[in-house]
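Let's look at chain A:
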Amino acid sequence: MPLAIETIELTKDYSVGFWRQRSRRALDRLSLQMEAGEVFGFLGPNGAGKTTTLKLLLQLVFPTSGEARILGRPPGDLSAKRRLGYLPENPYFYDYLTAEELLTYFGGLLGLRAADRRQRVSKLLDEVGIGSERHLQLRKFSKGMLQRVGIAQALLNEPDLVILDEPMSGLDPLGRRDVRALILRLRDRGCSVFFSSHVLSDAEALCSRVAILSKGRLVASGRLSDMLAFSVRGWELVVADVRDDVLAAIATRVSRAVPLGGGRFELEVPMATPPEKLLADLTATGARLVSLNPIRETLEDFFIERVKQPS
Partner candidate 1 sequence: MTVRSRLPVMYAVFAVVVLGAMSVGLQMFRDARYPLTTSQEETLYLTQRATGRMVFTHRSLVSDLYWIRAIQYFGEHTQRAQRLAATFLPPPPALSADPPVAFDLLYPLLDITTTLDPRFNIAYRFGAIFLSEGYPHGPGRPDQAVALLQKGLTTSPDKWQYWQDIGFVYYWNEHDYSKAAAAFARGADIAGAPWWLRSLAASTLAKGGDRAASRLLWQQLGETANNEYARNAARLKLQQFDAIEIIERLQKAIDAFQARRGAPVRSWNDLIAGRVIPGVPLDPAGVPYELPSPSRVAISPRSPLFPLPLEPAARTGA
Partner candidate 2 sequence: MRTLGWIAINGFRESVRDKVLYSLVAFAILLMGTSYVLGQLTAGQDLKIMKDLGLSSIAIFGLFMAVFIGIGLVSKEVERRSIYGLLAKPVRRHEILLGKFAGLALTLTVNIAVMTLALYAVLAYVGWGENQFARQAREVPALDPALLKAVALILVQLMMVTAIALFFSTFSTPILSAGLTFGVYIAGYFSQDLRNFDQVVNSRAAQVLARGLYYVLPNLSPFDVTSQVVHGLPVTARYMAVTIAYGVVYIAMLLIAGATIFSRRDFK
């Protein structure tokens, strides 16, 4: 199976300044690989070079050096673009067109025949939840609705690879849930999904592979499961009906005790202390167990640690 996306030492310098041609390196020798059929998260703080990478892949800008391949073809290749769907960040399309007209236009550019086009446009608009608004001009659309139109136009050609740039930005929780469900649906269909984001919890939930970019450099990449040891750092124990003297007694064995009100406490138990023993001691005093959960290292911890490292 060919790689969905591959970059080899991809570099982009921008020349800054009118007379003095200084150059700013936006992307420094990026090498990454994305397998077909997986969900790949492209992460990094703002200004890290994520958008630059996407632009290089779509041939919106030209590389200073290095190579890129998208669905096995060089960027800008028309046959690759035919199997590709792209959702830009903060999408703006033509505000004098209606949603339906926009999709019909893009369908025409994709080479869809009239009947096929009409059917797909209608189906996709239903899928993303745009009903009668499809006859309104896009300038009347809210941000969330524009995002949905953007998703619709990205899926118009039933692509093998979908590239999403900050797909959750500006969406309410309902919208984000929908997008998340969509990405999973696409994966189940066998579509490769490449998305860039700075919302790590989404990446954690969806991706099988991630790459982390910082200041134009790749600081980590690989399978999520490999990167995070998924080691348990400790436990979170929530108990009720704890008497004050009991609390004082166990104070040394927990790292933190947060009162939740009404006699409940959230106790953070370090690795060293076996939680079963602590729990037994507490219940013996009359306390009740509410919940017990492991605390794992998160992607956010990993991210902050890597990004903070001096490059």
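As a convention for this text, a contact is a pair of C-beta atoms (placed from the backbone, for glycine too) under 8 Å apart; a residue touches a chain by one contact, two chains touch by 3 or more; residues count from 1.
Per the selection procedure, all candidates are chains of the complex that A comes from, given by their letters.
This is a predicted model, so every value here is computed, not measured.
Here chain A touches just one chain among 1 or 2 in this complex, the one numbered 2. Against candidate 2, the residues of chain A that register as touching in their complex are 14, 55, 58-62, 78-79, 81-82, 84-86, 88, 90-94, 96-97, 101, 105-106, 108-111, 150, 153, 163.
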